[in-house]
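As you look at this complex, bear in mind that one protein chain is not there, while each of the others sits in place.
The block that comes next holds chain A.
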Amino acid sequence: MRYFELFDLPVSYQVDLSVLNQRYLDLQRAVHPDKFAHLGEREKLLAVQKTAEINDALAVLKHPVKRAEYMLSERGVDIRAEQQTLQDPAFLMQQMELREALEDIQHSGDPEAEIESFEAQAKQLEQQYSAGLGELLASSDESDLHRAADHIRKLKFVYKLKDELSRIEDSLFD
């Protein structure tokens, strides 16, 4: 997979972020357009393209959901631009409850405690759907890849909740 190759990392859902960051900086130091500021236009253009590619690869590999989506698409299942809705009533019901809880935080008497408990729930869900994702993504079984897709879709919901939570936190404490 090109992005992993670019960073000379083994293809695996488990990525050592400190190694990733270190390699990113090494690569940037080699190809950043600033290194070519005193050289010709063509070299500068090339440097901009390479650096952009490296930046993109980093953004994907760094983010657990984007990384999973990328690996899945490289395995032939591309869910990145899909509009499909989730067919899991129990999960959706739970999401609705969580969204309601999120809205209640703003009117709660002790928002900080509420936020903390909400964070814990979100984290628990994140762990639930991330666990085993690495194996599923590496599996040669087609059905495993579709199970991975299902996990990733759910993880996206969880990340959206987390974003929403941090927005609420912002509005409460600013």
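As a convention for this text, a contact is a pair of C-beta atoms (placed from the backbone, for glycine too) under 8 Å apart; a residue touches a chain by one contact, two chains touch by 3 or more; residues count from 1.
Just so it is clear, contacts and distances are computed from a predicted model.
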Completion exercise
By UniProt, of "Chaperone protein HscA homolog", "Penicillin-binding protein 2", "Phosphate transport system permease protein" or "Peptidoglycan glycosyltransferase MrdB", the chain left out is "Chaperone protein HscA homolog"
Problem - Contact footprint on chain A, counting only the chain that is left out - result: 7-8, 21-23, 25-35, 37-43, 46-53, 55-56, 58-59, 81, 170, 174
